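Missing here is one protein chain; the remaining ones are kept as they sit in the complex.
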Amino acid sequence: MLTVQEIANVVEGILFLSPRPVKLSDIAVNLDVDPGLLNEAMERLKERYADCGLELCGVAGGFELTSRKDYVEHLRAFFGELDKSRLSRAALETMSIIAYKQPVSRADIEDLRGVNSSGAIHSLLDKSLIRISDRGETIGRPFMYSTTPDFLRYLGLEKLEDLPPIESFEKKV
Amino acid sequence: MLTVQEIANVVEGILFLSPRPVKLSDIAVNLDVDPGLLNEAMERLKERYADCGLELCGVAGGFELTSRKDYVEHLRAFFGELDKSRLSRAALETMSIIAYKQPVSRADIEDLRGVNSSGAIHSLLDKSLIRISDRGETIGRPFMYSTTPDFLRYLGLEKLEDLPPIESFEKKV
Partner (left out) sequence: MLFDILLDVTGFNGSFEMLVEQVRRHELDVIHVKLAEVAERLVEAVRPNIDLQQFTPFLSLSKLLFVKSRNLLPGRDQFGETGLDEEAAQEEEEPTEVRERLLEQYKAFQSVRDHFRELETLNASRLRSMQTRTGEMPGFIDEIVFLEKVTPFDLLAAMAQIERRSREDRSYHVRANEGQRLSDRIAEVFSFILERRGGPVSFNDIVSIAPQKQEAVISFLAVIYLVAQGKVAAHQKIPYGDIIITAGAAG
């Protein structure tokens, strides 16, 4: 049997991990805990989250853990700055496709990656690592993307031909 | 100016939202907070997370919030099939050699293991646990492999120096 404190800890973990609000009834059923003890545990959690960087919100018949809205500007600023100096995995993948296949359309990139890539393309355009170099000949005359001189500088390359050839990977790894 | 408590709250929000371990230096620079105050704020957070449903872990040179390991069975029960995949023996062995000998070539790894290790290297590269860090000076200019921050995170290590010296394993043999 779980103690009230243990129940509170498990619920805290569930709320931390869940992308959506969680219903107490779902927790009670799934973990087989007494609803009375669960309510007690929720009271402890509410107290714990009364005044900190996160908020325990009751929404849509459930509970959800979010960052506290008072700090949203600081959080935006932090992640915005981080984004300026870093690449995301999606951006890296998109950049390698553009580097090796340029000029290439967004549809071709998405075909290869298998996921929507508009966010990554925007972020690379913002960083001036890629540019719209042309319009394709296919239906809709899509934008074609190529790398920029900033791209070469970013990777410390003199010219595009200095990129390690793709065949070298299969041969050497 | 943010107070220590406000800094602690902002950091808590950042750690909650960030998909990756966060470096204190990034917080100090991006939010322009005094490193002394930031350290004080971190002490408060460590205390706050000393005994609850979440863990504040120091990994890969930064901090990360995770669920507390004691409750993993309950959390798995609630969320159903979460990815449980582990590295193969071959991949883990290859990763051990790279961790201690980096930068190291595939030939050197295969000399030690006595078997082809290309599959293991592929799978470690795909998981971002290792990266090609350079090309060697020997014949064929082979790729040289090193571990990544994700390697540290995967094993819950703060830095490479936290690995026990290789001699301690030699004695065990």
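Letters A and B mark the chains in the order given here, with residues in each chain numbered from 1 onward.
Note that contacts are C-beta pairs under 8 Å (C-beta built on N, C-alpha and C of every residue); 3 or more make two chains touch, one makes a residue touch a chain.
Everything quoted here is computed from the prediction, not taken from an experiment.
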Candidate in contact with the missing chain, chosen from A:91, A:130 or A:144: A:91
Chain not shown, touching residues in subunit A: 13, 16-20, 75-76, 79-80, 82-83, 86-93, 95-97, 99-100, 110-116, 118-120, 123, 154-157, 162-164, 166, 168-170, 173
Positions on subunit B contacted by the hidden chain, ascending: 16-20, 55, 57, 64-69, 72, 75, 79-84, 86-87, 89, 92-93, 95-97, 99-100, 111-114, 125-126, 131-134, 143, 149, 154-157, 164, 166, 169-170, 172-173
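What we mean here is this: only the chains that are shown with their structure count from here on.
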Of subunit A, residues touching subunit B in the complex: 2, 6, 8-14, 16-18, 27, 30-31, 48, 52-54, 65, 67-68, 70-71, 74-75, 77-79, 81-82, 89, 172-173
